Every structure is written in structure tokens, then in C-alpha cells.
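Just one protein chain is left out here, and the rest sit where they should.
Per-chain numbering from 1; labels A and B assigned in written order.
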Amino acid sequence: MAEMNPLRLWRQMLALPNESKNKTIAIAFVISAICAVMVTGATVILRPIQAQNRAMEQQARLEALLAEIPGLSQLLAGSDGTSLTTVVVDLQRARASPNVTPETLPTELADSRNWTQLTPQEDIANLGSRADLKQIYLLRNAEGSVELVILPISGTGYGGPIEAMIAIEGEMNTVAGLTILSHNETPGLGGRIDETAWRQQFASKQIRDETGSVRLAVARGAAATEFEVDAITGATRTNSAMTRMLQFWLGPLGYGPLLDAIRRGDF
Amino acid sequence: MSDLGALFIRSAFIENMPLTLFLGLCTFLALSRRPGTAVGLGVAVIAVMGVTVPLNHLIYRFVLAPGAWTWAGLPDLDLSYLRLLTFIGVISAAVQLVEMILDRTFPALFTTFGVFLSLLAVHCAILGGSLFMADRNYGLAESTVFGLGAGTGFAVAVIMLSAIRRRLAYADMPDGLQGLGIAFILTGMMSLGFATFAQVAQP
Partner (left out) sequence: MKLWGTLTDPILRQNPVTLQILGICSALAVTTTLAAAITMSLALTAVVVSASGIISAIRKHLPSSIRLIMQIIIVASLVIVIDQVLQAFFYEMSQRLSVFVSLIATNCVVLGRTESFALHNRPLPAMTDALGNGLGYSLVLIILGSVRELFGHGTLLGYSIFRTAEQGGWFEPMNLMLLAPSAFFLLGGLVWAIRSWRSEQVEVSEYVLAPSREGANE
């Protein structure tokens, strides 16, 4: 009986005619195995770097938003009492979530119990369901009261999901700035929501009127009131998608109760 | 229900695979000289996409997606990086299946298709359909509608182009434009025309 030397087996297999069934199966197996190892190896090794990239991109977007808000950089550089903090909030209870941290948030969000299904009438931003836990950023002053909040918002645009962050200041009724994190809108038309000039219109716009209803919106044409910004020409669908997104997240089903709590000083 | 209808219209016309997303152009341009071959290609694409996109959706959702193995106690297992290999495998198998079925039931049609059917195994548009489905998290019904819609859009576009090119066979044009050159320019004009669909109001 010849020794079961692996190298010998290998050579014997290679010596078989190409069309033999055994060789076909063996070659198929070997190649598939090598490819699987290569692919899995690359993925596993590179995964931590990719996660880091995602986190860094988020951070960069945040910093870009902060840089655009007029006067904010002075505010941050000034008194030592002010600092930007992040916290996970529970939207249903309108307060900070006691047990969830930004690190544990992804795991919590994988649980479907932390999502609220929206009825078609409620779901004006076409989200399907709304997460009950959201990570927001706050700027507290030296006395501890909240001067600025940065809230992640999302909606469905014409070409796909739109993700943005809105900064709200003062009595929680004035927009400080808006930044778009991602979108799939048509370049040159709806894609112009990403342009600095358009987004800067949002600074100093008011969110709610005296009756308490959310009035912040993209106008039908040129902005007429302190609640509106100019529409983008030729991007009707994107304009209305932005309006609906803002009205959902600033309303009672979004951050509305949270903003009320902050205004009352309960946060 | 109207959501699915809107999705069909959107995947067939507004996000037409060859004319808006640039997918499937190799076969689109190479097989659009005669309306006969174009019709064959169109029907084949609709059939294969209608089958593979929902099938790939099921496999993605229950085997590859993050969280698919939660029932087995492995909620963190994320095999989505294998989706490319899996989708290609499923598409090749589906093409083989469609070939066999056609051979049994419509042999005349099978001979007209000839070699095109095997080409579909590595078709950018067919694979692109599955990849978009995975990226956009469609459900099963949406996947089916998306697959059929995208296939229909491809078929409509290739049949239209073949009709125009057939007419142009009699036209006098500069030598350098003959064949591929004019096909590109025609496709560009059709793409421009399809871009007007972008303004169609959806419910």
C-alpha cells in the first residue's frame, strides 16, 4: 500500500485527465476552498478598519456642521463650561435613556421592540417604522442648561433615503444649521440639498408658530415667511420630501416632546 | 398596492437599467441590430430577472444578511460579504434552468435564443438588479415587482433601439459613426428621453 503522502496524492490528482469526474470535483473543491479562505480572511482582517472609517465619517460630518453654525466655534473656544456631549434619548419618554450608551445603541436597535411601527397617516416621511432610541448631541453651558442640540433626522427622498442632521438653538425653536449626511437625489437638481448656499438658508429659521404647530418647510417657490426656505428649482419631489422629513421629526412623533422637555428645563 | 405599481413604473422607466443606470450595455449594444434578436434578449432578461431577484432576496434574508442566524443563536453573524458569489451562483443556476425549460416546452424559441441565454449568466443588469435589491432592503413582493419591472424596462429599451438601428441601416452616415458610434449616440438620445420620466408625479 503506497504511503498516503498528501503531496503524492496531489500529484496523482493533477496527473489525471482533465475530464475525469474525480479530478473535476477535486479541482472545484480546491479552488472554492482557496477563494473562500481568501475572501473571508480579507473581510475579517479589514472589518475593524472599516468600522473605524464609518465612525470617523460620522464625526467629520458632525464637525463640518458645527463649523458652519455662525458663532459656535467662538462659543466652544470661549468659556470652559461649554462642551459638546452625546447621549442616547428615548423618544417615547422624551428623556435620556438610562441604560443605553452610544456603544450599545446598535445592539439595542437590532431588537425590533425598540422600533415603533407607523400608520400610513403618521408616516409622512415614508420611514416605515421609527426607532425609539436616538443618539443626539448637546451643548450645555456653564449653568448646565442646553444651548444647542444636534438631532439626526431621516426621510425618503426622490431617489432613496436622505439622512441629515439639524442643529437647533435658543428656546429650541430656532434652527442653527442643517447638514446632509447622505442622499440619492439627482445631481444638479435634488442633489443641490447638499449645497452650502441652500443649506445656510436654514440658519435662524423658526420651527413652530404660536399655536405650537411645526411650520418649518421648504416653500413652493421663494420663501415668504420666517418658517420657510427657498425651493430648489426643478426638484419638486425632493423639496416636498425635505419638508415632510422636517415636519415629521420636529413634530409629536419625532423630537417634538424632547424639544418641549428641554424648553421646560426638564432635560 | 399602489406602492408596488409605483415601484414597477419606477424600475422600468424612471430607473431604466440600460438608459439611466448604465447596466447591461454590452448585450444591449451588441444584440440590438435586429428587432428579432432584441425581442429574444428582452424576453430572456425578463424571465431570468423575474426569477432570480426574489430568489436572491430569500437567500439573502435567511442566510446572508446580518441577523439572519439569530434563531440559531448567532445574531452577530454577518455573511453579507458573500452575497456577490451567491447571487452569481444563483443566476447561473437560474439561467441553466430557464434554458432547460425552454428546450422542453418551446424548442423553436430555444433555438432562436441560441447562445444569448448563456451570456445572461454574467449579465451586469441581472446581477445589478439583485445587488440593488439587497442594498435597498426590499421585501419579497417588492423584489419580485422590482425584478419584473427592471427586466421589462431593459426589454423595452433594447427593442426600441433595435427598431431605430434597423431603420438606420439604410442611412448615409460618416464612416466612423457606422455601427457602434451611432448606437451610442442613439442610446444617449433615448436616455435623454427617458429622463423626462423623472418628472412623472407618483402617488
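As a convention for this text, contacts are C-beta pairs under 8 Å (C-beta built on N, C-alpha and C of every residue); 3 or more make two chains touch, one makes a residue touch a chain.
Treat the numbers as computed from the prediction; the structure is a model and nothing was measured.
S.K.: Using the definition of touch stated at the top, determine which of B:Val63, B:Leu77, B:Leu97 or B:Val122 touches the missing chain.
M.R.: For the chain that is not drawn, the touching residue is B:Val122.
S.K.: With respect to the chain omitted from the figure, which of A:Ile31, A:Ala67 or A:Ala224 is a touching residue?
M.R.: If we include the chain that is not displayed, A:Ile31 is the one touching it.
S.K.: Which residue from B:Gly24, B:Pro54 or B:Gly147 sits in contact with the chain not drawn here?
M.R.: Residue touching the absent chain, from the options given: B:Gly24.
S.K.: Could you please point out the chain A residues that touch the chain left off the display?
M.R.: Chain A touches the chain not shown through residues 14, 18-20, 23-24, 27-28, 31-32, 35-36, 38-39, 42-43, 46, 49-50, 53-54, 56-57, 182, 186-189, 195, 197.
S.K.: Which residues does chain B use to touch the chain missing from this display?
M.R.: 19-26, 29-30, 81-82, 84-85, 88-89, 92, 121-125, 127-128, 131-132, 135, 169-170, 172, 174-185, 187-189, 191-192, 195
We adopt the following convention: only the chains that are shown with their structure count from here on.
S.K.: Provide the residue numbers of chain B that touch chain A in the complex, in ascending order.
M.R.: Contact set of chain B toward chain A: 67, 75, 81-82, 85, 136, 198-199, 201-202.
S.K.: Provide the residue numbers of chain A that touch chain B in the complex, in ascending order.
M.R.: Interface residues on the chain A side: 35, 39, 43, 110, 160, 186, 236-237.
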